[in-house]
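With one protein chain removed, the remaining protein chains of the complex are shown where they sit.
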Amino acid sequence: MRFVDEFRAADKAHALAAKIAALCEPGRQYKLMEVCGGHTHTIYKHGLEDYLPEQITLVHGPGCPVCVIPMGRMDDAIALAAEPDVIMTSFGDMMRVPGSHGSFFDAKARGTDIRMVYSPLDSLKIARKNPGKRVIFMAIGFETTAPSTAMTMLRAAAEGLSNFSIFCNHVTIIPAIKAILDSPDLRLDGFIGPGHVSTVIGCRPYEFIARDYGRPVVVAGFEPLDILQSIYMLMQQLSEGRAEIENQYSRVVPWDGNVVALRAIGETMELRPYFEWRGLGFISHSALKVREKYAQFDAERLFSVPGVRVADPKACQCGEVLKGVLKPWECKVFGTACTPETPIGTCMVSPEGACAAYYNYGRLTRTRVKEATRS
Amino acid sequence: MTTGHPSQPATQDPGGQSAGGPPAGGRSAGWVAAALRDHDEQTGREEARQERQGSPQPRPGTVREELVLDRIDRARRARPRVKEERITMSHGAGGKATQTLIEAIFLDAFRNPLLEPLEDAARIHVNGARVALTTDSYVVSPLFFPGGDIGDLAVNGTVNDLAVSGAVPLYLSAGFILEEGFPVADLSRIVASMQAAAQRAGVQIVTGDTKVVERGKADGCYINTAGIGVIEREGTLGVAQARPGDAILVSGPIGDHGVTIMLARGELDLEADVISDTAPLNGLICSLLSKTTGVRALRDATRGGVATILNEIATAADVGVLVTEDEIPVRLEVRGASELLGIDPMYVACEGRVVVVVDGDQADQALAAMRAHPQGEQAAIIGRVTAEPPGIVQLKTAFGGTRIVDLLVGDPLPRIC
Partner (left out) sequence: MCLGIPGEVIEFLPDQPDLARVDVSGVRRVINVGLLADDPPEPGEWVLIHVGFALSKIDEDEAAAALSFLEAIGQAYEDELAALQDSRIE
């Protein structure tokens, strides 16, 4: 597969790994955060951590737009799906996220019409084919996916569709990164920057991280060599005492982003004053809603949404895990109240969340590390 | 010690163009409260046990982590319980939920030594003869797809379940549940496929049943087939027989059927030249068994894919399994579709592939035997059985790192993220 296989070539991995190890100062521990859920997925899928020296720990960040949807919002989505004559359409990732009474999957089992789609355009197709039904698209994702939702609304407007709307849960990445940077017990040395979000917003929005917080950021691609190279670039910066924004994913990410995409978002959506993130609490100006001008496509205006807030349990310590302060097993409810089958917080909701990953793979990693260091 | 609630970053906009701040308080979810109660009870019990044992206290960090990992291990080995009140699609996906349902509901109620092995077919003695008995239901949608139809699956699937048990498949039954309004022409097409498949496999359909249900049920046509075959060879095949040093082979490229079905449903708007791999494997298996004596187990990789079988091997025999990504055959289009959708071919259903566990010393022999047969031309050795770590399946990735291949929690749903 072109543009994929070349960046998965194992022979280059050893070279990069050696270079990365060589840049580690003896006795110093490094914590690098990959913000993006897609990066976490690649890291696990290819066993990338095997190439990193023990001195480098990867902290898995909050960039999973599925995981951060709070239970209350899921309840709202299920309530919308249960409205008469509604067909709810959603990406596959959302099907298993639990609200206070189960997930989309469970609702489907009770007879609610919830259908999985690959693209918001598929949702539009369902709306065209079912004029007697009201089709709602569960719009989630960071700035990567927001333009697609925006374009879909514009297309719906152009076609004069009257039975299509979106339940907008798009979130923005910068406030989440800022929330992590602002926490008093922050212990991160650098960031592996989101790849596909950056194709839309460009690299400039990260400049404040280097300028105000003195941390380097390397915008990274999604193949394992991309991530290894990005870690190498971060380590180079750290060893040279630099803090800059660099673009490793230059074959895809334009420094200035995608203006057409940003325009489409701006035309159809605006920032909410605040939005709740599962495990991180309320963050201001961190999410999008549909503009008044496109009200006919806004499910929140067309339907009455319960909007009852379901609090993160006090016992949930996702915030600390996300900042690299706590290890998963140090969270008091890890493995008992909170498991992959009954996930309480965001770190467990996604199969690649720090806690889910540790739950499934933790003992093995410890054994491998023990064996590797025994001699 | 923190209170547990994540420290709030600056959430309120001091200049506030917003109308008021975020809502305070909020109710909590019932299932979370219940889970927390269970947690408190369990922690209390553990602490009491620790006190009673009066063990010396090494570094607190280590003790806590060990405790947590032990707790997880115990949970994994605990008696399966179905927590849901209603059946969901996960229960039919072939992964964790299906296993739990089978063990907690069916095995628990029907328990007997013949059922316990939970292999693809039951092996029973009838008047001195060893007979394999199996059943399968077919609910595929769409009914007709590139490479075959529900009729092909219904015959091949049951033939294969018998063949992997070491039996010569002989006779099938075929029960039909038809939806009111289903075109008779479609039924004829399906039945013609079944006859052709039966002839190819060398079996006969000797009894059956027909039911009709109202429009809206049975999605056109559901078929159940049961089959019997005779076991002539010595010894018993079974995944519990796998031992360290054994080799694991697969008879051809994986994921063809599942991807074909996903594409054929038309919802994903993808086109590709993939066709279902549905085929009878009794010829291939017979050939393999006649040329190799060290075969320990055979499984046909259906729902849940090859990954599910590997996990069944690891769990049943309490061994480790290590497979190499580069060795696992996957067609280019199946890879492309999987990458596009974000699914893993290892979990995607096949309908004409067998996974073989064989004595390591006979791996090459087994491979040659399979490759000599048309159904096994692209057979490959994909990995080995290891002693450690028991119960875990690992994959050496093409990139060189290692990851775990766990049982799927639900369906391999397309991801975006």
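For reference, chains read A and B in written order, and residue numbers begin at 1 within each chain.
Methods note: contacts are C-beta pairs under 8 Å (C-beta built on N, C-alpha and C of every residue); 3 or more make two chains touch, one makes a residue touch a chain.
Here the structure is a predicted model, which means the values were calculated and not measured.
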Practice problem: For the chain that's not shown, point to the residue among A:His60, A:Lys178 or A:His196 touching it. | Solution: A:His196
Quiz item: Touching the left-out chain: which of B:Pro253, B:Gly320 or B:Gly342?
Solution: B:Gly342
Exercise. Based on the whole complex, identify which of A:Tyr30, A:Tyr44, A:Phe105 or A:Tyr118 touches the chain you can't see.
Key: A:Tyr118
Practice problem: Since one chain isn't shown, list which residues of subunit B touch it in the complete complex. | Solution: 268-273, 332-333, 335-337, 339-340, 342, 415-417
Quiz prompt | Positions on subunit A contacted by the hidden chain, ascending | solution = 1-4, 6-7, 9, 11-12, 14-16, 18-19, 36-38, 41, 63, 65, 91, 118-122, 141-145, 147-148, 151, 173, 194-197, 199-200, 222, 225, 229, 248, 250-254, 258-261, 264
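What we mean here is this: only the chains that are shown with their structure count from here on.
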Quiz item: What whole-number Å value describes the gap between the mean CA coordinates of subunit A and subunit B?
Solution: 29
Practice problem: Within their complex, state which residues of subunit B touch subunit A. | Solution: 2-13, 16-19, 21-23, 25-33, 35-36, 38-39, 42-43, 64-65, 68-69, 71-73, 75, 83-84, 86-90, 267-269, 332, 335-336, 339, 341-342, 388-389, 392, 394-404, 406, 409-410, 413-417
Quiz item: subunit B touches which residues of subunit A in the complex?
Solution: 1, 4, 8, 10, 13-14, 37-38, 44-51, 64-66, 71-72, 91-93, 95-96, 98-101, 105-106, 108-110, 115-119, 122, 141, 145, 178-179, 182-185, 224, 273-274, 276, 279-285, 308-320, 327, 329-330, 332-342, 344, 351, 359-364, 366-368
